[in-house]
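This report refers to the structure that appears directly beneath it.
Yeah, one chain of the complex is gone here, protein chain that is, but the others are all in their spots.
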Amino acid sequence: MAKPLRQYEPFYHTNRERLQARVTEAYEQFKKTKTFEFPRWLYGEPLGKLIKVEVEDCPNFGDTAFVEMDSARTAFISVDMQIDFCGEKGYVDVMGYDLSQTAAALGPIEKALQAVRGTDIKVIHTREGHDPDLSDAPFNKVLRSKIIGNGVGIGDIPENGLGRLLIRGQKNWDINERVYPIEGEFVVDKAGKGAFGSSTLHMVLKNLGITHIVICGITTDVCVHTIMREANDYGYWCVLMKDGTGATDVGNHQAAIKSIKMQGGVFGNVTDSERFIRAIQTAKLK
Amino acid sequence: MAKPLRQYEPFYHTNRERLQARVTEAYEQFKKTKTFEFPRWLYGEPLGKLIKVEVEDCPNFGDTAFVEMDSARTAFISVDMQIDFCGEKGYVDVMGYDLSQTAAALGPIEKALQAVRGTDIKVIHTREGHDPDLSDAPFNKVLRSKIIGNGVGIGDIPENGLGRLLIRGQKNWDINERVYPIEGEFVVDKAGKGAFGSSTLHMVLKNLGITHIVICGITTDVCVHTIMREANDYGYWCVLMKDGTGATDVGNHQAAIKSIKMQGGVFGNVTDSERFIRAIQTAKLK
Amino acid sequence: MAKPLRQYEPFYHTNRERLQARVTEAYEQFKKTKTFEFPRWLYGEPLGKLIKVEVEDCPNFGDTAFVEMDSARTAFISVDMQIDFCGEKGYVDVMGYDLSQTAAALGPIEKALQAVRGTDIKVIHTREGHDPDLSDAPFNKVLRSKIIGNGVGIGDIPENGLGRLLIRGQKNWDINERVYPIEGEFVVDKAGKGAFGSSTLHMVLKNLGITHIVICGITTDVCVHTIMREANDYGYWCVLMKDGTGATDVGNHQAAIKSIKMQGGVFGNVTDSERFIRAIQTAKLK
Partner (left out) sequence: MAKPLRQYEPFYHTNRERLQARVTEAYEQFKKTKTFEFPRWLYGEPLGKLIKVEVEDCPNFGDTAFVEMDSARTAFISVDMQIDFCGEKGYVDVMGYDLSQTAAALGPIEKALQAVRGTDIKVIHTREGHDPDLSDAPFNKVLRSKIIGNGVGIGDIPENGLGRLLIRGQKNWDINERVYPIEGEFVVDKAGKGAFGSSTLHMVLKNLGITHIVICGITTDVCVHTIMREANDYGYWCVLMKDGTGATDVGNHQAAIKSIKMQGGVFGNVTDSERFIRAIQTAKLK
């Protein structure tokens, strides 16, 4: 046996016991109600109304559970629904992927937006894109895109294209009209797949007092998953609205959804637009 | 059509053109050599020896390519090879998953470590785990683990267990003996799936001057992928050593690997231990 | 005139107007009460009791104001009260600075801890220090310390010293007995002056539901200020307990305090232990 590394003596039990008492209470409650109740001891009384979203395959595959959220502290995040990812002559199209996969997310998001608009749920749209000078684009990212695009990568204009691929301010970089932001919604621009280390997303969530996130957008396994992972690490309750997502490959899309469900919800939970909309309607938010 | 959002005028082309000239040069070179050459213009001359690792399904599925790295600026990162994730009475075992999936990574990592040790490649081990007071564990993470573990979650001691699950300092939290760190290697502790926002990993990589990362460990779709995504967003060249990884579900494991290969390498590239070891031997690092 | 850079059109006024309505309301209230009231619209009802801490020179020098906080969501952070910074044979002592400056913080912190202990205010201690392998210590930091220490820097053992300077696990790195953590308090280790990018502090604050921070410790202008700046950028309400701080230079200490007060409180506000303790007593937290 190798010699021991850095040690963390099992000291100071008080705080663990305190937290575990809360966990045990919530666990007993979950056994009865199958619900992750809104933890008032942590967040206080709801500021809006409580909504109860049904999530699938939780805690085990085949089971159904519920996540309770405070409407006023819930963010509905629509990730990167840009022409570059789901429209013609955009980045994904130029790489030769089947647009039907990513474009399939449009309908469910459209419906969910209809339900959400007019309530106190906060709507946030993200956009991936680089500064026109490419300063925030790593060399290897640009190079790989040029290779897979047969000479047309990030910052280039494809033949008959709408503009430079994945560049802020270009037509192709903008959000698809069907799910376009309206007055009162938020837009966060980011340069990476993730958003917590180098965009204002974490600030915005904090400024809005968000505790729960319902996330959708494209692509499932890349940007949606990365943001969900980051938010989950900070303790945000994340629920993927699965039919409002899409990827460049069906298998990856499905595995990305399944992966969330492992370990009782390793990155959060999974619902769909029908169940999310039903939860909003049941709570009579408007 | 909705009115336009925040604008980014396509201003200041000089820098884009500068970067794109470098990209075009590397692209032309790639077409000839199928190699992502070590970008001297960016990192300078190698400090160690150049090694050339064969990667699969790049740029397209079925293709073979190479990533050239400077041995002295390459980190071999072994993620979370802890008893909690691949050993009996650990966290994953208690949840009821088949250990053979995660334990399968041990052999290839063991072999790769043999090849890497004694060279100037830097070896970094990470460990996921929480402070004994659970202060760095989000409530929902602990709760979910208790539910899926039927009452035995993070911070609890399973029947006949080795210690508190996923808690720093416990036997089960330590690294499996077969791939245990030795003198001269680095160990980074982290509380989340990712490591960039709340551990010293980014600092360590920077202090060591790392440009390229060969990553392995468990689980493929959770911690390995999250760290790879974070590093990739910052421009690190990441290569997954796929047989040195494992997950709680075979399909998720395979999709996690496939997902990396999309878009010409959306999170980096994929190799295996045999090819990685061959590259080290060919370069005669020791 | 040079041509315009990237544009941000003044679009979507709804959210600005919403926030500004809240701001105006709080502004009118402040004019009447000189109090930054606990913003219930944002955080909800208090979970503990409201305490009202008097702060000085706010909004203008000579004025007195109050910051209202929810005891259960207030963190009392004691920064780096380690022997290395305020004790004999520690890091600061070896560099030749007058210990009386930093040690002066001990008394007020001791008193504040007495008042805080037994209430629902969360106590967090931080410690600056490096892994024994120095992997998380930048080369230039170690070099500068060696130069100013005349050959004895970070990682070295001074003559008749207690251990390696600024290294985790060494006696000199530990917290001064007078303000030593007790059961139920939190300890966060960090490698830098700041704590948000590479320690678990941000996680811990989030897991505890903290909205307000009363900060003290050493040194005023270095670690205390850096953490305060980071927290302030994320919208935490920060109040410096000025007599519980100290620096290696009196002028820098005083300017660090003054600097907080500029612009109506650019990094938060300033109080002292007497006023903080009085606020706790008045609220009858225990």
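Letters A, B and C mark the chains in the order given here, with residues in each chain numbered from 1 onward.
One rule holds in what follows: a contact is a pair of C-beta atoms (placed from the backbone, for glycine too) under 8 Å apart; a residue touches a chain by one contact, two chains touch by 3 or more.
This one's a predicted model, so the numbers in the text were calculated from it and none came from an experiment.
Undergrad: Using the definition of touch stated at the top, determine which of B:Lys31, B:Lys206 or B:Lys286 touches the missing chain.
TA: For the chain that is not drawn, the touching residue is B:Lys206.
Undergrad: Hey, which of C:Gln20, C:Thr64 or C:Gln114 is the one touching the hidden chain?
TA: Per the contact definition at the top, the residue touching the missing chain is C:Gln20.
Undergrad: Go through subunit A and note every residue touching the omitted chain.
TA: Counting only subunit A, the missing chain is touched by 3-9, 11-12, 131, 133, 135-139, 186-188, 191-192, 197-200, 202-204, 206-208.
Undergrad: Considering the whole complex rather than only what is displayed, give the residues of subunit C touching the chain that is not shown.
TA: Answer for subunit C: residues 1-2, 4-16, 19-20, 22-24, 26-27, 30, 36, 39, 42, 59-60, 95, 129, 131-135, 137-149, 151, 153, 155-156, 163-164, 167-170, 174-175, 177, 180-182, 187, 189, 192-194, 196-198, 221-222, 226, 229-230, 232-235, 237, 248-249, 251-252, 254-256, 258-259, 262-267 touch the chain left out.
Undergrad: Where does subunit B touch the missing chain, residue by residue?
TA: Touching the missing chain: residues 6, 12-15, 18, 41-47, 131-132, 168-169, 181, 183-186, 202-203, 206-207, 209, 233-235.
Keep this in mind: only the chains that are shown with their structure count from here on.
Undergrad: Specify the angle of rotation obtained when superposing subunit B on subunit C by their C-alpha atoms, rounded to a multiple of 5 degrees.
TA: Between subunit B and subunit C, the superposition angle is 180 degrees.
Undergrad: Distance-wise, how many Å sit between the C-alpha centres of subunit A and subunit C, to the nearest whole number?
TA: Inter-chain centre distance comes to 32 Å.
Undergrad: Averaging over Cα atoms per chain, report the distance between subunit B and subunit C in Å.
TA: That gives a centre separation of 34 Å.
Undergrad: When you check subunit A against every other chain, which residues touch at least two of them?
TA: Within subunit A, the residues that touch at least two other chains are 6, 12-15, 42, 131-132, 168-169, 181, 233-235.
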